[in-house]
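This part shows chain A:
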Amino acid sequence: MAQLELQGLSVQFGGLRAVDGLDLSLEQGELRCLLGPNGAGKSTTLDLICGRTTPTGGAILFDGRDMTRLPVFKRARVGIGRKFQTPTVFRELTVVENLEIARSARPGVLSSLTVFRSRLQGRMREVLDLVELGDELHTKAGNLSHGQMQWLEIAMLLMQDARLILMDEPTAGMTIQETRKTGEIFNSLKGSHTMIVVEHDMSFVRQIAETVTVMDQGGLLAQGSIEEVENDPAVREAYLGDGGNGHA
Partner candidate 1 sequence: MDVFFNQAFAGLSMASILLMVALGLAIIYGAMGVINLAHGEFVMLGAYSAWLLQSYLGLGILASLPLIFLMVGLIGLAVERGVVRWLYHRPLDTILATWGIGIVLQQLVRMGVGSDSRYVARPTILDGNVAIGGVVMSNYRIFLVFFSLSVLAATWYLLTRTEFGTKLRAVIQNKEISECYGIRTDRIYALAFAYGAGLAGIAGALVTPLVSVTPGMGTYLVVDAFLVVIVGGVGSLLGTAVASGLVGEATALFSFLMNDTLGRVAVLLAIIMLIRFKPQGLFPDKVRR
Partner candidate 2 sequence: MNRNFSFDCIGYALFALLLLVVVPWGLGFDGFELNTFARYLTLGMVAMALALSWGCAGILNLGQAATFGLGAYIMAMHLKLKASVNMPDGMPDFMGWTNVESLPWFWEPFHSLPVTIAAGLLVPAAVAAVMGIFMFRGRITGVFVAIITLAFLVAIQLVFVEEQRYTGGENGLTGLAPLELFGWTADNYSLSFYYFVAGCLICALVLALALVRSKVGLVLRAIKENPDRVRFFGYDVARYETLAFCASAAIAGWAGMLYVLVLEFASPTYMGVPFSLAIVIWCAVGGRDSLVAAALGGIIVNMLEGRLSDLFVDGWTLFLGMLFILVVLVMPRGLFGVFHGALARVIAFYRQARLERRESLAISRSVVSGTHDKGGR
């Protein structure tokens, strides 16, 4: 059975149907790239899955459980993590403190009352090494470079150990090397984590994607391997025809 299933998902803002009857299903451990021209509803789809926006129609199933009306924090506890387009870290907190916030296996008030020290071993150390922030442990996140902040947010998602990770343009503002490194991390997460990545950078998509979903005007346009999708006439039409400013 699919881990995540969207059934006829719709949301309407005023008169605009941002997402319109979207069906999508993801297997456990799959990495799915979400493509589409501007305004196709990609970010809105992520918002719907993580609970930031409430759908006006359709259903979201995670592990067969209906999540459509669950508040944000409960979805996070079930295992849905989200990375935003602009790096959204706690700028007033240090790197370690940010990661401690992200270590949220026990998010209750009472269990938080008993934690006084951030353990730097184990998972925290692994994650820090992976994103190479080991030297910046006590730097305030607001003082990191843009790239480092993106890394920190990714590290926070790893720390959160979300089973489904939603990434909105994770490589925005990264150098080529940083982007490649990010791709390697994503590839290593395949199998253990399910990921949905919204991305415009096609070389990055080629590096990580197995299956690609293309959205247009709030609905599903095409789905398949990169080659299949690239040769799909409907996709070419969507990109080059009306919305076309050539992302692909």
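Note that a contact is a pair of C-beta atoms (placed from the backbone, for glycine too) under 8 Å apart; a residue touches a chain by one contact, two chains touch by 3 or more; residues count from 1.
On how the list was made: all candidates are chains of the complex that A comes from, given by their letters.
Just so it is clear, the structure is predicted and the values come from calculations on it, not from any experiment.
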Candidate from this complex that touches chain A, chosen among 1 or 2: 2
Candidate 2-facing residues of chain A, complex: 50, 52, 71-74, 76-77, 81-82, 88-94, 96-97, 100-102, 104, 107-109, 112-118, 138, 156, 160
